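A single structure is presented below for examination.
All protein chains of the complex are present and in place, except for one that has been dropped.
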Amino acid sequence: MSQDSLLSIRHLRTRFRIYEGLVTAVDGIKLDVYRGETLGVVGESGCGKSVTALSILRLLPSPPAEIQGTILFDGMNLLDLNLDEIRRIRGNAISMIFQEPMTSLNPVLTIGEQISEAIKLHQGGTRQEAWRKAVGMLQMVQIPSPDIRAKEYPHKLSGGMRQRAMIAMALSCRPRLLLADEPTTALDVTIQAQIVDLMIKLKEEIGTSIVLITHNLGLIAEMAQRVIVMYTGKVVEEAKVEELFEKPLHPYTQGLLGSIPWIGRKLETGGRQLQEIPGIVPSLLEMPEGCRFHPRCSRVMNICSKEEPPLVQPEESRRVLCWLWK
Amino acid sequence: MTETIQTQALGNPYRPADNQLRRSWAKLRRNKAALFGGILILIYLITALLAPVIFPGSPSAPNLMRSLERPSIEQPLGTDELGRSILGRIVYGSRVSLLIAIGVVAVGLLVGIPLGLISGYYGGKVDFGIQRVTDTMLAFPGFLLALALVAVLGVGLKNTIISVGISMVPIYIRLVRGCTLSVREQTYVEAAKAVGTRDRIILFRHILPNVMTPITIQTSLGMGTAILFAAGLGFLGLGVQPPTPEWGAMLGSGRAYLFNSPHVATFPGIAIFLAVLGFNLSGDGLRDVLDPRFRI
Partner (left out) sequence: MLQYIVKRLLSTIPVLLGISLLLFFMLRMLPGDPAQVLAGQMATPEEVEIIRHQLGLDRPIFVQYGIFLGRLALFDLGRSARTQNPVIKEIWARLPNTVLLAVAAITLACLFGIPAGIISAVRPYTWIDYLFTSMALFGISMPVFWLGLMLVVLFSLILHWLPAGGTGSWKHIILPSFTLAAFVVAFITRMTRASMIEALSQDYTTTARSKGLEEKVVIVKHALKNALIPIVTAVGLQFGLLLGGAVLTETVFAWPGLGRLIVDSILARDYPVIQGAILIFGLLYILVNLVVDIMYVFIDPRIRYD
């Protein structure tokens, strides 16, 4: 744990008790977020990235969910706090934005109301003061005519504007950490670019660290400094962004990168054909023995099907969960 | 090389695959309330079918010597104002109410399904016309509609079935129409049409199976409602006429003796309650299992 580490997660295991048994969505992960950085979390649907974020803020309903491990923030283990304490952190020191702005905003409350209630809760003051700050936030996210917009309901706004409003809501109390769960996935491509620019700008202005959860590697390339790759609840690779793209170590990461189409890449001029990763993600109830990726791995070895791979650190800033690099 | 990605079973998305059927059944069995409801229904059916075996003799033969007796060993539920065994009348009454319930649901289905299918599938003026009629019928609360029909048709078992049945028709029409509308938009229906399949076949093979799920749920709940409505009519004296034993009518005539012999009115009511409870519990259980979306 480095001194610059804002958030330190160790041995986080999140499981859900369902009828068929205990299902492990996040299986003992370790991750750090340093001050001022954007950490990308990449993986296919169902790999546990959203569950990790929800575990940090303890937003998973606790009878089905069981969380173990350590989540250190500011020297406190978030998992040890009681509900009142964690509520003081939510929206305040740590904020979250979600994928679907239409369903994540309450349709019967105005935008202004939804933003100012968090402000009033954490920063006190009168309703008018909170409202004024809310309008200020809307301005900061570049929504035109913010004072008028604040009085409107979510369904009147376009998708891009709603996401901006969500960002305004999340950043209203100047959090030190922002958890962004697929912030651009539900948006049009052109709007995506705008939101990305906005997030980069705001990050510099406010100084928030960001955990950027997405399956979109292009987004990672634009916004993140470091990135972790998750598969079936485990972290399989961790690296700086440039290192990951230039030389991915884990076969899964290699597969992900090989399946990205990009303009200019032509089949006839020797460009590679799009490579899929064969097979499908295994069900959480039926994990393969040994390395979880081995049935789909193009470089599988004998040992992979027998024993789980160790976490290896081939270079200073890189970690891989793979037998190849031992 | 590209591998074959496992694909989901193609085809009609509402016809459950084999293992899904088994899982649904297991889920249903776990639901204790639904199970209890199922048991109640079973008891009800057995009582109705085996009535003469359980209680030999005529339930309607008066025996004024033994009028209004309290429950005893010999007459477990007592006797009514004409000296007839209440237990016997309840047992035979189960036949009557079962007959009514089946008849009512049959009317609802036989009239409601075709009209709903046509209305939803063909749209246009036909749909408009049928919908206006349905709206008008739904402008009345169900029981009142049945009451109004009884006013026109008269009383008695047959008219009870017709009246209550017709009052349920608009619900089925709405249900079937809604389902038809959503299925009609599915791509596989478009595909079938493009290939030139005749309408009748599309209706039967594609749309009808999808409609079955909500209909099953509604029918199970509807049986309970039918029993309640018929009993209500009977209570008012506008349903099944004496001497035929019908639970609601028994309550109605027992009302006069409420203060000295409350048992006459109490027990038939319990019978109605248990029967309707059975259908409601199973209906709920069915709905939880088959599809929580189709909530009426």
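When the chains are written out, they are named A and B in that same order, and each has its own residue count from 1.
The definition used in the following text is that contacts are C-beta pairs under 8 Å (C-beta built on N, C-alpha and C of every residue); 3 or more make two chains touch, one makes a residue touch a chain.
Predicted model, so just to flag it, every value in this text is computed and none were measured.
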item	value
Residue among A:155, A:201 or A:247 touching the omitted chain	A:155
Options B:52, B:76, B:141 or B:209, residue touching the unrepresented chain	B:141
Candidate in contact with the missing chain, chosen from B:41, B:98, B:117 or B:251	B:251
In subunit B, positions touching the absent partner	33, 132-133, 135-136, 139-144, 147-148, 150-152, 224, 228, 231-232, 235-238, 248, 251, 255, 258-259, 262, 265-266, 268-269, 272-273, 276-277, 280-281, 284, 295
Residues of subunit A (touch criterion as defined above) contacting the omitted chain	54, 57, 59, 86-92, 95-96, 98, 100, 103-109, 117-118, 121-122, 153, 155-156, 166, 169
